[in-house]
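Here it is, the structure in full.
Only one protein chain is missing; all other protein chains are in place.
Each chain carries a letter (A and B) given by its place in the written order, and its residues are counted from 1.
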Amino acid sequence: MSTLLGRQGRQTAMVACFLLPSLAVFLLYRILPLGWNVWLSFQSWSPLHPAQFIGLDNYDEMLRDDDVFWTALRNTLVFMSSAPIAIVLALGIALLVNSDLRGAAIYRTIVFLSYPLMTVAVAIIWRWMYDERGGLINFVLRRLGLVDKPLAFLQSFDLAMPSVIAADVWQVLGFHMIILLTGLQSIPPHLYEAARVDGAPAWARFWRITVPMLRPSLFLCAVIGILNSFSSFDLVYVMTNGGPGHATELLITWIYKTGFGQSRFDYAAALTVAQFALLLVLTFLAHLASGGNAGERA
Amino acid sequence: MRARGMWPRHAALLVVCAIMLVPFYWVVKTSLTGENIYAYPPRLLPQAPHLFNYVDVWYLIPFPRYLLNSVIVSLLAVGGNIVLNALAAYALTRAFPGRRWVVLLLLSCMLIPFQATIIPAYLITARLGLLNSWLGLALPMLSTIVCIFVFKAAFEAVPRSLIDAARMDGLGDLRILARVLLPLCKPAIATNVILSFIWSWNNFMWPLIVTRDPLMQTLPLGLARFLSYVEDTTGALYAFVVMVLVPGLAVFLMAQKEFMRGLTAGATKG
Partner (left out) sequence: MKRRTFLAATTAAATLQLARPALAQSSRKISFLTWNIADAADIVNSWIADFTKARPGVEVEWLDKKGPELPAFYQTQLVAGTPPDIINTQGALGLEYAASGALLDLTPLLARQADVKARFNADYLDNWAMEGRNWMLPFYISKSLMFYNKTLFAKAGLAGPPTSFDELMNAAEKIGTGDNTGFITLNFDWLYWPLFAMNAVQLLTPDLKAPAFNTAQAADVMARLARGTQGQAVDKISWTGRWVEPLGAFAAGRIGMLQAHSPAYYFVKGQGPWVNADTLGAAQMPGNWATPNSHGLGISKGSKHPELAWEFITFITSTPQAAKLVNTRRILSANKELDAALLARLEKEEPLAAAVLRTQVEHTDRMCGNWRLAHDSRIKEAFYPELQNVMLGRKDAKTALADAERKVARELRRA
């Protein structure tokens, strides 16, 4: 009995020691800044003016008076669709390259190529790709006779958002691919061998082995994907700056603009808290959808 | 028969690769010529390609110094990530009271956009006396939540019996982690290395805020030099982008062998 307690005590101490360094980093750079934002959201403050408590005024403005907040919220939810698109594509690619296919390493490298590219360059190149008259996409579409009039992708209220989503998918595909590859690699091969011996067809092996075993990785990709759509600031900021007419304004670009652009850090803090709350809800939903075991194996 | 089954796969992958490569090709092409990308009709082949832009980049910014800073900061980040994340992930695979809450805390830590943390993060770093230092640059990236979960998922896939056997042999937690789990989870280590390297390597906003001394700047901050206001440096800009890309890619290439290790090992066994 006493040894059992001792072991449990040791175990708790081990857990604490092992978690501590990481938690310290997160405390300093995640939790404290969040607390700062929460505090600030109830104040009136700018770098040169002392904070003054104003209660819920910032939230009141956000919810009742700021059309852009609601537009940005809607856009962010639309932009989130880049996550499932990228994940499904990445899963397909990961399955294809996770084999003894000849040249698999080359394919993997090419798919991964766009991820370490500096986002500013990605944004500049895609802006050119989408350009109405000089851009490559319109050039190809017109050569193939698919369109009579060039499409102004980034200048169109309907096309701007899908265009940005496509560029985003292009950039993050490699990231999801390697997370999923890591997951695929940790599936014990003997499971497949056993299923093959049992005569299970490929699709059955996919649904009965791959998908359940890959659930932690898929959950991770989903959370990162959602997160990415809430924080992919650079790409949208450089590609469209939230335009035209706020058509691609995301919460994060609006937070940055109100904060650093307009020196309204107090209001930006309220937006940040709102975004955090929304993400918390979404993550919780993803958590439930993955069977209530966040990042854990079923 | 097997080879024939491969053809649709190759076809699908070739299409994907073409889409992935076209924008990238233009980056490289522009870096070799410096020509106007808005030229119409688009020119497929570079005209009179040369490497001058790459040479320019080396001299236009203090390239070796920035490179050194970037390498040190990224190594710190990679080292920190492997050690800290493996420790945290191992702890999370054990049952302990409140584990669910720690997991949720970690998940919610990911949900705060960096742009909203700049000011407090700067003040904290200043309080720690780490402004303008390599450690200060690397500190926020020493552990990343995504990578903790990558490790955790991999550890959980290791058969329980192996760990129990090791414990029977009298191995402590650290040894189990270092001798049993990590060698079995090389793909997860590779992922940690690749992702933490790239994140730290490409980080732009944090070094921008936290370094005042030009000697402490990292490579991506050199970008400003090529987006300058009164000078046309288009070709050098793209050459610079390619040069910044190369180390990330090299790390990926070196680490990616580990992705396939498990599979070939499994295949020979099976």
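Please note the rule applied: a residue touches a chain if its C-beta (ideal position, glycine included) is under 8 Å from a C-beta of that chain, and two chains touch if they have at least 3 such contacts.
Computed from a prediction, not measured in an experiment: that's the story for all the values here.
Q: Pick from A:I124, A:I255, A:A269 or A:L282: which residue touches the chain that isn't shown?
A: Among A:I124, A:I255, A:A269 or A:L282, only A:I124 touches the chain that is not shown.
Q: With the missing chain put back, one of A:G103, A:G134 or A:P189 would touch it. Which one?
A: If we include the chain that is not displayed, A:G134 is the one touching it.
Q: Who touches the missing chain here, B:L13, B:V27 or B:L60?
A: Checking the options B:L13, B:V27 or B:L60, the one contacting the hidden chain is B:L60.
Q: Can you list where subunit B touches the absent chain?
A: Residue positions of subunit B that touch the missing chain: 35-40, 60-61, 76, 118-119, 122-123, 126, 129-136, 205, 208-209, 212-216, 223-225, 227-234.
Q: If the hidden chain were put back, which residues of subunit A would touch it?
A: 46-49, 65, 124, 127-128, 131-134, 152, 154-157, 237, 240-241, 243-246, 257, 260-265
Everything below uses one rule, namely that only the chains that are shown with their structure count from here on.
Q: Can you compute the centre-to-centre distance for subunit A and subunit B, using the mean CA position of each chain? Integer Å is fine.
A: For subunit A versus subunit B, the centre distance works out to 16 Å.
Q: Along subunit A, where are the residues that touch subunit B in the complex?
A: Listed in rising order, the residues of subunit A that touch subunit B are 11-12, 14-19, 21-23, 25-26, 28-34, 36-37, 89, 92-93, 96-105, 107-122, 125-126, 128-129, 131, 133-134, 136, 139, 170, 173, 175, 178-179, 181-183, 185-190, 193, 213, 216-217, 220, 223-224, 227, 230-231, 233-234, 252, 255-256, 259-260, 265, 268-269, 272, 275-276, 279-280, 283, 287, 294-297.
Q: Show me the residue ranges of subunit B that touch subunit A in the complex, using the header's touch definition.
A: Residue list for subunit B touching subunit A: 6, 9-10, 12-13, 16-17, 19-24, 26-27, 37-42, 83-85, 87-88, 90-92, 94, 96-97, 100, 102-104, 106-117, 119-121, 124, 139-140, 142-143, 145-146, 148-150, 152-154, 156-157, 159, 173, 185, 187-188, 190-191, 194-195, 198, 201-202, 204, 220, 223, 227, 237-238, 241, 244-245, 248-249, 252-253, 256, 259-264, 266-267, 269-270.
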